[in-house]
Structure formats: C-alpha cells, structure tokens
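What you see is the complex with one protein chain gone and the rest in place.
Here the chain labels run A and B in written order, and each chain numbers its own residues starting at 1.
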Amino acid sequence: MTAPLLELSGLTVDVATEDGGSRTLLDGVDLSLAPGEALGLVGESGSGKSMTMRAVTRLLPRAASASGSIRFEGADVLGMNAGELRRYRDGGVGLVFQDPRAHINPTRRIGAFLTEALVRNRGVGRREALARAAAVLAEVGIDDPQRRLGQYPHEVSGGMLQRVMIASVLLAEPRLILADEPTTALDVTIQREVVAILDRLRRERGMGMVFITHDLDLALAVCGRVAVMYAGRIVELRSADTLHERAAHPYTLGLLGSRPSIDARAERLSAIPGRPVSAFESGPGCAFAPRCSFATAGCESEPPAPTEFDGGLVRCARVEEIHAARMEAKA
Amino acid sequence: MKAVEGAGSVEDTDAVEGCDAVAARGLNKHFKAHHAVVDVDFDVPAGGSLGIVGESGSGKTTIARMLVGLERPSGGTITVMGRDRSRPARGARERGRRARELQIVFQDPYTSLDPSQSARAAVEEVLRHHGRDLSLAQDLVDQVGLTERQSHARPRDLSGGQRQRVAIARALAASPKVLILDEAVSALDVSIQAQVLNLLADIRAETGIAYLLISHDLAVVRQLCDTVLVLRRGRVVEQGECDRVLDDPAEDYTRALREAVPVPGWTVNA
Partner (left out) sequence: MNRTKHLWKRLNTTLGRSGMLSAAFLAVVLLAAILAPLVAPADPNQSSLLDAYAGPSGAHLLGADGIGRDLLSRLIFGARTSLLGPALVVGVSLLLGIPLALLASWYGGWVDGVIARVFDLVYALPGLLLAVLTVALFGPGLTPAVVALSIAYIPFLARIVRAAARQQRVSPYVDALAVQGFGVLRITVRHILRNIVPVVVGQAAIAFGYALLDLASLSYLGLAVQAPTADWGVMVSDSDALLKGYWFQVLAPGLLIVLTVLALTVLGARISGEKPPGYLRRKRPAQTAAPADASGNDRTTVGAAA
C-alpha cells in the first residue's frame, strides 16, 4: 500500500453560535485516499459532506473551528502557515464548485480568469499562460479555445462554464481534485459529458479525486469507493461495484430504496421516515436511530463504532443481525 | 388519513362532463425574439397523470405558467375541464372558478410560502376565499402528513420537505381537479423526495385528482405518471405511455436523455 494522498483522522468541525454555544457539524471523520484514487462522498442536507471539503481546503466559515487531523502527502494541513497554505491550495488541491457562475468573476474574460493564477503566482509570461490555457480548454473538450478565451462568462452556457472551471483547476496541476456537486446544476446530458471529462483527466494525470454528491448512483459510476455520510459521520464505506449488492447500513439501504427507478414503477417507494438531521441535532447514540426501523433502545444511547463488515466499513451496532434478517427474508 | 373531497359550489356544476382535464392545442409562446414554446399539443385525461420532461430551456416551466395564467399564450388554446382559458380571467368570479379547477406547486419550498403565514393560516385563507368549510383545514393538514405543531409553525421553522407539504395542502384547499407539480420534488433530499412522491400517489388514489408533473427527472416521472411528453427547445420530441416512451424510445433525443441518467452499472464513458 502506497502512502495516502489525503488522510483525515478524527476530523471534527464545530461552529460557534451567537449565544456563545457551539454546534458540531462534523463528528470524527476518518478517511484515506490513495494517489490517483476517486472517492465519493454521498449524503443529504446536514450530512457534512460539503463541510468535509471545506475543512480539507481550510475554507471554513469564520465561526467554525476544526480539530483532529488532515494530512495531505504527509503534511499537516491544519497546522500550515499562510505561505504553506498558499502553496497547498495552488498546486496541491483544486476545487470544482456546484455553481461556476458564482465562482468566476463575471466582469472579466475567461482568458483573464484562467491565466491570472499562472501569471501572478508562478511568474509565467502572459503569452505562455494564454497558450497553456488554450491547450487545457481543448483538453476539457471545448472547441475553438482561442475564441472562448476572449469571451465573458455570461456569453457561454452553464455546462461550458463548468468545463472552464475544471480547466482552471487543471492549470494549477493539482494532485487532488475536490469536486463539490459539480454537475448538480447541469442538465443530465451535460452532466454525463462533464463527469466523463473529469474521469478521463483524473486517470490521465493520476490525480486523486473526492467527488461530493447527493446522487448515490452517480457517485458509484464515477468513483472506486463511496463513503455514505449521515449527520457528520461516515456510516458506510465500501467499494463502488459492490455497494448495490452488499450495502449493509440501514441508512444506505434506505437511500437505495428511496430513489425511484427509471426502469419500472415501484408500487410504493420505501421512504425513510423523518428528515435528515445535522450532527448537533442528534442524540448521544447513533444519529440515524430515530429514523431506523431496526433501532433498539441501545442504539439511541451508545454511539456505534465503525466495524469491518462484508468487505466494507459500517457504523451500525446491529449490522450482523440486520444482515441475517435480510438474508432470511430474501430466502 | 381522510381524503378531502371537492366541495363544489353552485357555479362549478356547469363543468363539461366527460372531457379531458387539460387540453392544449397549438400552444405557442414568444418572448421577444425567443420562441420558447412551439406548437405544443397535449391532453391530460380526467384523473390522469402526464409528465412533461425536458432540460433547461425546453419551455416546460413556461407551459406550466401559461396553464395557470401567469403567462399569456402567444398562440393556441388551453382548455381546463372543458373551459377555455387562453385569455386572462375577467373578474374575481372567473378567477375563483379557474383556481378551483387548476392549482400549482412550485419547485422552491423556501420561497413558495408566505414567510409570515403558518400552514394552517395559509390553508384557511384559501378555504375562506373559496367559500369552503374552515373545518376542512384540519383534514388537509392531516392529509399531507403535518403534525399539529408543524401546522402552526412559520415556514422558517420547517424543513424543505415539510414546507412542500404545506404548499401541497394550500393547493389542495381549493379542491382543484388538476394539480401542476412544477419540479415540486426536485429540490428535496432523496429520502424526503420518496416521502412526498408516496404522498402524491396516495392523494391521487384518494381524490382522483389529475397531475401534470413538470420535471427533468425521468425516474420521478415514471414513478408518478401514466403518460409522458418529451420537450426540447420548446418542441415536442415524442409523447405517449410512460412505459413505451421510456423503455422503447422512438427518438434519439429521448434515448440520449434516458441513457444519461446514472443507474446501477452505468459508466461515465458514453
């Protein structure tokens, strides 16, 4: 096993509230990513998937504080000084956001947006930078890159702008890409193209990728392993190609049953009762227990530890009993 | 759960019997130079359920807005319950009648409720407006699965799914014959989306209301609709029974749409 590219251990994020208290948003996240690996982070609102990404890039809100450890190629991210942090962000990690329009200055041309970091931070000549930008635009499948460099963000479509965003990330030649719902705002046909580009570039360049999404099936298609998050914790971590058959955590099972199928109408979707909660709203035990049809009194009081099960990591105290019961029902 | 039956007032009785719930013929809409909707025809049978599927810019939301009278068609006709509504309503009486024929639930649960009104107040206001019995408010609140406490809370204290239930209750308070669901479950978390889809199926089974579901999500359409219409750049690509169109599409665009949806075994390389 090679040294991990990114390693989170016991990552916890608390945010101070106005009345002087604090609220936990992430509660002891452990995660390890090998160089060149793609990992999916899947969850609903409040699950902490975006907060994890913000912690990794140290883009937390002002009132939030992180503890635990984040290591990138062995370096302690939480302890970096301003200079180290700048180098880490420019060349270490690259970020792709959900809404490129909100993250690209609308008053400047695409060429200026793409070359700014190269020219200002790395001292690349303007002409050289533009040439590199054009080459990367071609790489993300944009025709006529020279013309695009002279256009403003409002002149191109959302799908095109997301490719520009990806191109800007590639220009910094990062070892890790963090993609936060990069296709949620796009149409499905465009989503497919953008995801295919991300996937191809990742493989060609050997970059690691953390792919954050609410769409479990999309994550399974893009990533080798998938972590399902609930209330600030990872509840199940499993290889993508076996998740559909082997999913063991009641929440993962619930998510799979909630999603209507495109192939057939279900008589009734097996919806999970209640609503998703954040870490600070949950009790001392398993955060999912109030919505779980398998929960016992013990689940509400004692937090479950992550355990190896059926080739994956599952955070459920009753995982074996539940699995046995399901197998029995199936037989 | 108790179904809330339509309490038709006197003027509702002249509705034409045995006709389609919604019929659109040669529907067109221009926004200056942009031709947003081009010669669209469709029917929603009484008690039926039609899904209109399309990507952004397909004109699906414009169609919904024309049906409820928030936009005026540039050409073509719309009939709801056998009555023409291609022109703006004249007078409060006609506005009220149209409201009791067709209602809508919008996509964004955060802006589609009056921030200063509780679920209960919103539903009662609508009941009062249509001259219906105020005691129906309790039944409606129960029907959409809101608790007593939630029904008295302001929208800001409710989750997205709960707010969408309020919006559904408010629409049903007019006891419409047709309900337009404009991306009504798209902004919800997966586990909440399933709850609301089940709720909508229950309501249809109990009341015989017709649905017109506007969505970009083929799986949601399949779950809730009998027929489907695929729209692209304002034009109808194909329409027909859900099973037929989705399992055996006649058009390349429909096939591309279907294949772009991530499903088990789906890979990124097209």
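By our rule, a residue touches a chain if its C-beta (ideal position, glycine included) is under 8 Å from a C-beta of that chain, and two chains touch if they have at least 3 such contacts.
Quantities reported herein were computed from a predicted structural model and do not represent experimental measurements.
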Contact with the hidden chain (one of A:Ala66, A:Ile104 or A:Cys292): A:Ala66
Given B:Ser49, B:Thr62 or B:Ser112, the one touching the chain that is not displayed: B:Ser112
Given A:Leu85, A:Val156 or A:Ala172, the one touching the chain that is not displayed: A:Leu85
Among A:Phe97, A:Phe113, A:Tyr230 or A:Phe309, residue touching the chain not depicted: A:Phe97
Missing-chain contacts mapped onto chain B: 68-70, 89, 92, 95-100, 102-104, 106-108, 111-117, 126, 129-130, 167, 170-171, 174
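FYI, only the chains that are shown with their structure count from here on.
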Partner chain A, residues of chain B touching it in the complex: 55-56, 159-162, 189-195, 197-198, 201, 216, 218-220, 222-223, 242, 246-247, 256-258, 260-264, 266-270
Chain B partner contacts - residues on chain A that touch it in the complex: 44-45, 158, 187-193, 195-196, 199-200, 214-218, 220-222, 244, 254-255, 257-266, 268-273, 275-276
